[in-house]
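Every protein chain but one is kept in place in this view of the complex.
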């Protein structure tokens, strides 16, 4: 088993799925000769050729629209959008087509497509390169949204996404791309979509997060533990359709819940999780669900990013508010 | 004072603002010669000419992008998107430009633009003509979202929106266009943005809605009253930035809250309202916030729309669940 | 090559059958008699079925409907050049093309009546659903054709859209992708002179839509859109090119929408009766009938028989659609994902209880 970072794990999943299934093709801006701006598709062009690793013109709507057409006609495209902040031109293709092709054809035509995109703040990036707008996809019935937190998870979740019969938006936290290495198996390794992962058992409070929030939550947990607080940590990993029942049953035991995300607070996923927890566990709740999120402002440029992004301290503060309500 | 429906009231607001301020121009598909597919801009072309009432080519991204440019250079464009279901190609222009032009230029360039769009289900429309995707705009910092519930409200809110220094998405519930007539004053009538309207005082439960939900809630209230339940009703009317504090203070008195909307449940505005109520009034809550919403499915074609849209009965059921928790 | 002989940049338009049914023999495509008859009958059926839909809408028996009247050749002609296995990607005003491809009329009525079951199609139909968001289907056509090319199939995609669609970003992106990928796709623009109220000349300052192909490195041609032979000839050439791996073609079918945009529209608000009269004299069906009659393939008697037969078929299909069961609650949920997620199943069960009894079924 090789030790690898998330970029390598994603690359491995792509390579193995392409080897396993001829109908898997990659497309996007700079995914071919260049190997992707984050090197995620490195080596695939050389291995599988330009018919299967397609450098496309610079046009997101058409990248996604073309992938939809490919998927309707028997391929399993894995499209890359260079950053989540550039996916918006393709939004119509997701909402009006990918999400409802199955429904509109009563199951005759389907869209087994994956659209990958790096996302999230904290890497000192340019404007528009730090967005966390997962909510705008999670709100649309018919779309699946997946975010891996570690290299191993990335491999298993991407493999499942490529094999999934429905459209999956696979968001890769740029901050985690090279943060951590771990053992990732070659060959079959699948993490089923739709199930949260219990990262850590605990009894005082349930901390819910995903993607790049997990290492931050981890740090927070370390200092919380020192103060005698025992948090349970859930990695949601599939953001839509979300495994709300795991959250609810955890909160029923702990009595407290803190959701951590980097998207703006208003209508971020924390809102829905909060609502579901109340609906499912009001009588167990000893404090309102705490939301540790970005404020409702545009992501600042790098020098101001500390005003925006989530730090372990802010998670600790949130947990303490929940504990002392 | 003339008695008019919502279409006429919007038309009046447009006409008066165009007369008051030469910088107000209208643009969009079929808004000129045709007077708009819902007749909302009727007569404006004849009155103000083709420089001010602009029939554009069929291209939503450019309609909104051009309006942004106009607004940056001194005009006050009021763009029409024919249905909310066709606004998605313009999504990038909203998120990456309209919402943050002020922030990105530190206040130097601003986007005092209004984008109007009919929206919502229940008028037996074709596919894609019944969407309620307000959440995808409310989630984005820097955008205002407004929905009028009655002709009078429409006049006052649209006037405020046109005069607002920031971008406003003005959603017009198609179901309410011709549902009801009421007296609407000619001349100055402004309803400030950002404030909920208390439609009805009550003591047992707070029902929160907007737009086309109001008449439905009204019907529900009538039958609830007969059963001795006294609901308070709030019309949120500005959906972003939303007047959450009015909801919280109402729920602090009533102890119960029911949110009604036509968007899918998951990450619809009900989620955020629910979360805010818990954050602000947990100790007053006698039941979880009830969400009476559409299910997480694509809006069905007209013969199936009863499976989707909100009926007074469903609102009554929601209130009763809240009352009997 | 027709695309060379009729360069839109030089103001040329391909026309084979003139408005009175006179054929330009030098350009006349070779089409077997049965196929000619099939095309004609389909055009007549299309008109009758279309008129019926409009009447049904007026009677409240069908929802908003976009009439095809006047565009029958523009719809049937190109589709006539397809083989089995070729895909048809359409917008929403292509009744003739769908009927030619064998889509059951009653399903279409059912769809326009607002019943989801109208979208059910049996068998291996190479057909997308309607694409109401204007222009959004073009990238799909590229992807579908890419898959053909990738698997080295010899099939092609015929993709319809309107003059209004040429203004959308997806038109541009789709054609540009197809040009660089050289996929087997034919872009068929039904320029019916209007996008709702917007006349073609205000839609773009370019003198023709066909010339837009020059931005994508392939050929475009403008064709008399009420001339089935011209449409067939241009499409056949484009199809042959595509099958040979020589990439896409843009065909502008210069036609006219005789009716309203949809039954919710009133075209008299934005166009003059004279204009409609001008086009009336250029009807695609009557001129093709003259052509068939001159070839001794058709006569008054057959005309009468077929119009009666078609009218009968249409009534039967209406009946089938109208007696179809209404959609069930489950069906509204069933096709959101391949497997219904737990949360959605809960919502379905909740809705079953929450809906007023009368509403289900």
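Note that the chains are named A, B and C in the order they appear, and that numbering of residues resets to 1 at the start of each chain.
The working rule: contacts are C-beta pairs under 8 Å (C-beta built on N, C-alpha and C of every residue); 3 or more make two chains touch, one makes a residue touch a chain.
Owing to the predicted nature of the structure, the values given are computational and were not obtained by experimental measurement.
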Among shown chains, those touching the left-out chain: A, B, C
Which of C:154, C:204, C:264 or C:286 contacts the chain that the document leaves out: C:204
Among B:8, B:41 or B:62, residue touching the chain not depicted: B:62
Chain B residues that touch the omitted chain in the full complex: 25, 51-52, 54, 56-57, 59, 61-62, 64-75, 77, 89, 92-93, 96-97, 101-110, 141-142, 144, 165-166, 194, 241-242, 244-245
Residues of chain A in contact with the chain not shown: 29-30, 32-35, 37, 55, 57-62, 85-86, 88-89, 124-129, 265-266, 295-298, 300-308, 311, 313-314, 317
Residues of chain C in contact with the chain not shown: 9, 167-173, 176, 179-180, 182, 202-207, 211-212, 214-218, 247
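What we mean here is this: only the chains that are shown with their structure count from here on.
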Longest centre-to-centre distance from chain C, chain (CA-based): A
Whole-Å gap between the CA centroids of chain A and chain B: 31
Distance between chain centroids, defined by C-alpha means - chain A, chain C (Å): 40
Interface hub residues of chain A, defined as touching at least two other chains: 61, 89, 92, 96, 103-104, 141-142, 241-242
For chain C, residues contacting two or more additional chains: 116, 132-133, 169-170, 331, 336, 343-344
